[in-house]
Structures are given as structure tokens and as C-alpha cells.
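As you look at this complex, bear in mind that one protein chain is not there, while each of the others sits in place.
Per-chain residue numbering starts at 1, and chain names A, B and C are given in the order in which the chains are listed.
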Amino acid sequence: MSEMGPVQMRSPVLNVRRVEAYHSITIVAPGIADRFRPGQFIAVAVGGEQSSMLLRRPFAIHDVKPDYGGTVEFLFQARGPGTAWLAERRSRDLVDVVGPLGRPFPLPRDPVNCTLVGGGSGAAPLFPLAQALRRRGCRVDFVFGADSSDHLFGIITARRAAATVTCTTEDGTFGEHGRVTDVFERVLHETSADAVYACGPMPMLREVSASAARHALPVQVSVEESMACGTGMCMSCVIPVVGEDGITRMVRSCVDGPVFRGEQVRFDDAGTIPFDALGAPGWKSPDEETGYGGSTREAG
Amino acid sequence: MSEMGPVQMRSPVLNVRRVEAYHSITIVAPGIADRFRPGQFIAVAVGGEQSSMLLRRPFAIHDVKPDYGGTVEFLFQARGPGTAWLAERRSRDLVDVVGPLGRPFPLPRDPVNCTLVGGGSGAAPLFPLAQALRRRGCRVDFVFGADSSDHLFGIITARRAAATVTCTTEDGTFGEHGRVTDVFERVLHETSADAVYACGPMPMLREVSASAARHALPVQVSVEESMACGTGMCMSCVIPVVGEDGITRMVRSCVDGPVFRGEQVRFDDAGTIPFDALGAPGWKSPDEETGYGGSTREAG
Amino acid sequence: MSTDLRTRLGRLELANPIMTAAGCAGTGRELARFVDVAQLGAVVTKSVTLEPRAGHPAPRMAETPSGMLSVTGMQGPGIDVLLERDVPWLRSQGSRAAVSIGGGSAAEYAELARRISGASGVSMIEVNLSFPNPTGRGQDFADDPEEAARVVHGVRSHARSDIPVFAKLAPDVRNVVELARACVDARADGFSLVNTVRGMVIDPGKLRPAVSGGGGVSGPAIRPLAVACVYNVHAALPRVPIIGMGGVRTGSDVVEFLAAGASAVAVGTVNFADPSACARILRELTEALDEHGVSSPASLVGAAHRSARVDAEQ
Partner (left out) sequence: MSTDLRTRLGRLELANPIMTAAGCAGTGRELARFVDVAQLGAVVTKSVTLEPRAGHPAPRMAETPSGMLSVTGMQGPGIDVLLERDVPWLRSQGSRAAVSIGGGSAAEYAELARRISGASGVSMIEVNLSFPNPTGRGQDFADDPEEAARVVHGVRSHARSDIPVFAKLAPDVRNVVELARACVDARADGFSLVNTVRGMVIDPGKLRPAVSGGGGVSGPAIRPLAVACVYNVHAALPRVPIIGMGGVRTGSDVVEFLAAGASAVAVGTVNFADPSACARILRELTEALDEHGVSSPASLVGAAHRSARVDAEQ
């Protein structure tokens, strides 16, 4: 039970509010607020004790405040039954939460120019990152993209924290018509970016990483792989990542990530086991499987 | 979809209150209130849509009122997870409820003297029964028994509705020290009872039925057999009951009961298939079973 | 889009793909208080035996996480009462009646088929093979492909040729595909997949089985087991129609079973939880078909196999 590891607690809900197309929940969670570093996430149990939904839902931490000993805010879209249940919480309800989890965004030593790129709800963790960067004297520029204007949030806060804020929407209802990747390189030039941080869907992260690489800029991406535990125990959240030694490994995005160096993530091979990954079939010992009579089960 | 059959509805909770050791919930359920006859019950879904608890919980209807088009009150003890969840409901929450279910207490044609015997929460359905009996000009006498004083409820209401109210507690904290069956025959004599109604645990019903039989009094009992559906579809709530033709059948307490004529219920054989029951093994075709390698499943 | 819910199960045409599962809708009358039974694809009656049966002593059920454990021990009135009383009632309501049968020997199953064929009004025979086999080396007929085939063959031989015979299998067998092949070789016209899975609940207070001897687990808890069976049997025998069941609760569960390879589905345990479920599921299915932009359930049958093939080719 390491000193600064994650904690599990039953946290009272302080408030729930709508933020455009999202719901924002703030909980009182001093232990989590204390330990938090930007880029980390929490895993929230949904549905109550007798719930049929066993797995925790992961959410990026959007904000922490010192009030009540420490509060944590996260922001989410009601998609399936778990987020629908969360959206119905009221203040004083208790939620069972584990955090902070995952590898945070590494911060530059020097006061450099940082471009932060967020797609949809992926913008959430970039706000505390921006604060931390500014405390180090960095210049921050935001690029936000979403399907439509109601999927953008925090623009006013962003404008206070950043030198520039550039928005795109796919339907053109706010900012520029198009995708973040359409404007990203222009922003890099205009802001003389030294470093890039990105959070959002995989295709966006792939393109942002590729652009940054073309400009020889370091890029940190936060991936959103489907997770069962969030704590590194289940091995369900793996993506292929190239290590310092040049070897590709299937690494857990919950504990080895969710933040990775962009050039290390093999985006094109996500959802596969690349043939050259450590322990891939054929890599050393072939993974023989018979097709006999049906489905395979977890056997490992 | 018969005119006066049960209905299923999402009913708003009007209020939740503590009544001694019990919780009382009143819901707005006009369709159920309209159709209700004393002795009937409702089956309530627990835990919400994503609940792991699939089965409805059955509760006797304790009161119906014309307010808001029709309200229904039931009273329960928080025992397991389903009743614990119900105890946490607040007004305006919605509960999914089916009712009224089951065979009601038959009412006497003439204004006779009726003794109503309730054990624990089994007293709940006797209050609306008392009202109906009084409307027919019957004299009503109550006998209530419970473990301790906090498991008795509605004594004041009962005193208004009945000629006499006799209480027993097993720990002697209220009324007479002992069980209802200790005072029951005395009450029968004192009140010149013509008919008996009883609701409570099986051993109590057995003794009450036996006493009534000794006094040649008609007795209606409401049994509490564990139920999965409450609507007659699953065949899980059976007890052995002797029919008019003298043949014992395994009948469903949810649709053929919960109210039965006391002398027809084979209390001593509850939890068994009596050898002479229709279709019992040996009755006609033997129910052969092999002991091969393990448990049997539902195969019928 | 106008949706055409008509569903073919081999030669049999149903108004829609929503049926009730055997033993989970009473005689049909109990369900009829909540759902218009004429609007269902078919009502499958509880497995019936030659003679009346009193069944298993209470308690017969226990709740399990997202499911239930039950054993009714085939309580029922016997085939003659069923054919004289319950089937005609279902027909009088305009409902399609399917009769599930069970017995202690292949001969008993065959005799049941013969009696059903002598009466009128039965649209399908479902052969419940999860019945204890007093002589076989498996515990149930379904535990041994040869024994299962013998039963199915007997039923098919004695049933009227226009009444389709569906074999009902459970997932907890060594290899459901092997079993399915044996049944098809014995001329089964289709499959009902799946029956309950053997399980037990022990009362942690009383330290004894909540249902003596254990029972069958049903409900959403077993849905993934059922979907796997449907998927695997459809992969092996793509032309044999399947009625999928096991924890169907919503329209999107129906889509899951269709995509796995079922042509119709049956609603079981969820009728206990939500007596009007069948009507709701039918509405939800219609909406789901709309969202997928298809006009009939048949368009989705086996869809998950097609997408898996496309993936494999890429």
C-alpha cells in the first residue's frame, strides 16, 4: 500500500450539473485530490451495491479544488446504462470511487510553448494540465474539436488559461468547420509550439502524433482504451507500444498509460497483436488454436 | 387482458415512513386501488432497471385511499437487499409495481362475528379486511402477535375498527406474554366468533386452523410462500391443498391463494409432495431420478 | 420504414420472432392478463409428460445475481389435459401453440408426439432433452448425443409431418455443436437454444441448499452462454433454424440473438420480472430494426458471422 498510490473511498456528491451535452459531477474526495496529477483518472462504481453492472467506469479528472478538504470534478456524456445512472446522482449521494489512477502527463522542465489538443470529452483532462504548465511558466494554446457546439465546453475558462483557443466543429456550429487535425499544424506554426499534448479518439491521436513527428515535436497522448478494472489487474486494456529498446509490447493503458509518448504508440496496429510484438504468435512460440466445436474461453 | 385483472405500472412514491420496526410506503396507483379487494397483494420490482435482483417482492396491500385517483400502502420489514432498497425510496421516486394479485379473502354474506389473527407483518392485510367486514355489519375482533412491541403496528387504528384488540409479544414487551395461539381460543369464546381470518407464519396458521376446526368455525388463512413471479407463470409457490373432490393438488399460492380455506391446506406436508398428491411419484407414474454425477436442473 | 416482422422457422411462419419460453408463461392464460397472446410469434407451453406430475417440493426457486435458480420438477397436468384444455384455449385466442414435451424414455417422447399429432392446433413440438435419462450414461438425454438423437428420431417419426420438431439443448454439455449435429442427423427441424444451466444456491444462514438438489439457472446471467451456443451451432449448421433464448430482456438482446444466428427468440425468466415484457420487447425490436435500417428481422439473422468473415478477409 504505497504512500502515494490510489485510494478507494465512498465519496459524497457535492454537485451535479449540466455542461452543454455533458454532465459534471463534483465529489468530495480529499485523498484523491491530494494525490492527483494532471492526466490521471478515477474509476467509479455504478448502479449501487446490488447492481448488475460489475465494472467501474473510468473518467478523466477535470478539476480538483481544496474545498471540503479536497474535491474532484469529472465530466461525462450519458452513453450507456452506467453513465445514465451517474447522471441521476444528486448531491449527498455516495459514490464508490478509486483514484487517482494511471500515468500523468509528464511536465516539461523548462517554460516552453505547449499546444493542447482535445477531442470531445477528451478536452477534460487538459484543463488541469494547462494550469500545471502555466505554473511552470509555459505558454498554453488550446485546440478543441467536437461534433457540434454543444460538445465543446469550458471555452471561457480555456480563454483565461491559454494564449489562444482554436475550436473546430464537424457541423460548423462553432469555430471553424472541420476537424482539429485540419487546424492543428497551423496552430503549431502560429504559436511556435515546442511540445504537444493530446487527448481524444484514437484516429485523432494518430494524426496529431504524426503531425508532431513531422515537426519533430515531442507529443504526449492520452488514450481511451476500454477498461475493466483501471488498476492493472485484468490485462484488458492493452495497446501495442514500442519500448525504449525498440521492442513492441502489449502494455496496459490503465497503469502504463493512459498517457504515452505519441511516437511510441502503434496506432495503426491498435486492436491487433502486431506480428513483431513480444510474445506474439510466431514471435517465438506459436499460439496454436483448434477450431473444434466452438468458442474459446479465457484460458489464461 | 381481462377487465379486472392485475395491472402493471410505474407508480410514484407518495411517502415513505417508519412504523415501529417496519417501513410503510404509499404509492399512487389508481388502477390497483380501484381493483383491490382485501387479502390481495402487489409485486414490486426492486433495484432499478440495471438491478441484479430480477424477482419482484410480494407485499400485502395494507390500505387503499381515493387520494390522487387512488393510493396503495404496504408495510414491510427491511430483511434482505430488496427490502433494503425499498426502504431507501423517497417520495416522487418511481416504483414498478404489479397488482392487485391473488385471491382475496371471501366475505361472509351475513353480519357475523369475525376474529382476525395476525402474526408480525401478517397483520397488514387484516386492516382493509376489517373495514370491509364492518361495512357488512360484522363484528371484528383482532388478535395480534409479534416477537416484541416494535413489531406490532396500527394498534390505535385497530381499536377504532374492532370490538376488541388482543396483543401478545414473545418477549412480553407489550400485551400478553406469549404467542397468539395462547390467547386465540379464549378470544374465540369471549367474542362468540363465527368466522376466523388469519395471516402470518405457517406454524401460526396451522395452529389457528386446527383450533378453528376444533370449534367448527370456518377459517380463511393467507399464506406466505416464497414467490418468483406472483402472477402464476413460474410454478414456484406451490403448497399441497385438498380440493373439494378430496384430491390433494400442488397449487400456486400466488393465483390460487394466497388466501385458502384453513382446513384445505396440508400444513404438515408443506415443503413436501405428499404421496397422495395428484401426480406425486408413485401416485401414477414414478418420478425416476438417477444420481449420476451431480445436481439436476430444471428440466420441465 | 415499414417493418415486416414475419418470421420463418423452416416451414413454419410466425407473425413475429417473439415467443415465450417453455415453463415461463404458464398455460398462456396467466401471461394473457398482461400481454395480448395473439400478438406473439408463438406461445410454448410448459414441458408436458404423459401423466400428470406433482413436481418438486417447495422451495423451488432462489434468486441469483441477474438470474434465478429453479426446479419445478415438471409439474403439469399431463398431455391429455393439455391437448383438451390449454391448446384449444390458446387457439381460441388466435395464438400459435407450441408444445414442449419431456419423458423418461425415447418411447414416452414418441408417444407424446403421437398424441399431439392426433389432436389439432399444435404448430410445433419442442423436445426438451434436459430430462433425466434413467438408463443412459449421461444424466440427462442431452448429455449424450446418441441418446438425444434416439429421442429426436422417435419424436420425428411419430409426429405429423407438417409439425416441425425442434430439439431443445442446454449449454452445459461437453460440446453443443456435436450434440446439435446428432439431432439434425436424427431429423430435427430446428433448435431451441438454450435450456437452463445446472447450478446451486446454498442458504448462508441455514447452511443448506436453498433448492434441494440444485436446479437450473436462467435469466440475463446466462445470456452470454446462450449467445455462444447459438453462434456456434449456427456456424456449424447455418441452414437449421434456431430459436434463441436465455436472459432476453430487451429489444437489443433480441438483436444480439438474431445476429448470433437465431431466427426467433423466446422470453423466459424476464416474464416473471416484467409480465408485460413480451409486448415491450416487440416494440423495442421494431425500433431497433429501424435504427439498423432493415425492414425485417430475417435481415439480421447471422449478421455477426458475416461481419466476422469480413474482418477475417481484411
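In this section, a contact is a pair of C-beta atoms (placed from the backbone, for glycine too) under 8 Å apart; a residue touches a chain by one contact, two chains touch by 3 or more.
Keep in mind it's a predicted model, so treat the numbers as computed, not measured.
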Touched by the hidden chain, restricted to displayed chains: A, B, C
For a quick check of understanding: of C:Q93, C:S212 or C:S296, which residue touches the chain that isn't displayed? C:S212
Which is it among C:R11, C:R85 or C:R174 that touches the chain not included here? C:R174
Touch with the missing chain holds, among A:A45, A:V72, A:V117 or A:A161, for A:A45
So which bits of chain A touch the chain we can't see? 1-2, 5-6, 8, 45, 52-56, 96, 98, 225-226, 228-229, 231-239, 249-250, 255, 270-273, 277-281, 283-285, 287-290, 292-300
Chain B positions in touch with the non-displayed chain are 52, 292-295
Determine and list the chain C residues touching the chain excluded from the picture. 64-67, 69, 138-139, 143, 171-175, 197-202, 204, 206-209, 212, 214, 217, 219-225, 227-228, 231, 247, 252-253, 255-256, 259-260, 288, 292, 300, 303-304, 307-308, 311
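By our rule, only the chains that are shown with their structure count from here on.
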Pair of chains joined by the greatest number of C-beta pairs in contact: B-C
Can you give the whole-Å distance between the Cα centres of chain A and chain C? 44
Note: chain B sits from chain A at a C-alpha centroid distance in Å of 54
Identify all positions of chain A at which a residue touches two or more other chains, and write them in rising order. 52
Each of the following residues of chain C touches two or more other chains, namely 65-66, 220
